[in-house]
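Sending over a structure as structure tokens; questions will come in a sec.
As you look at this complex, bear in mind that one protein chain is not there, while each of the others sits in place.
And now, chain A:
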């Protein structure tokens, strides 16, 4: 059967996290740093959802394919899925605020390079 599904998902998620981290560390353009943050965020969401998977499980939605009495044995863990919704909303919020700050920085400095912001270093 090959690799378990949760291992595949976690590997994908952690790879996205590492790509995002590399982008945040190595790029000087603020927009690219924000894109790196987005990848980091998405990778962590995938990892969180992966921890809720149980072998052979299906979506925790009761319908003709999943009877009410089978729900506790055949459905995946719904708690990580519910928590990830919160994480996505917070990630979106942080990204929106960062982009708004990037626009203000571009207005003030006419550049998006973080090398232009030196006076806040200590």
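The rule we apply is simple: a residue touches a chain if its C-beta (ideal position, glycine included) is under 8 Å from a C-beta of that chain, and two chains touch if they have at least 3 such contacts; residues count from 1.
Heads up, the rule we're going with is that contacts and distances are computed from a predicted model.
Colleague: Just go with whichever of "Protocatechuate 3,4-dioxygenase beta subunit", "N-acetylglucosamine transport system permease protein", "Aspartate carbamoyltransferase" or "Multicomponent Na+:H+ antiporter subunit B" UniProt uses as the name of the absent chain.
Modeller: Hidden chain, UniProt protein name: "Multicomponent Na+:H+ antiporter subunit B".
Colleague: One chain isn't shown here. Among A:31, A:54 or A:117, which residue touches it?
Modeller: If we include the chain that is not displayed, A:54 is the one touching it.
Colleague: Write the list of chain A residues that the hidden chain touches.
Modeller: 4-7, 10-11, 14, 17-18, 21-22, 25-26, 51-55, 57, 59-63, 68, 71-73, 75-79, 81-82, 85-86, 88-90, 92-93, 96-97, 99-101, 103-104, 107
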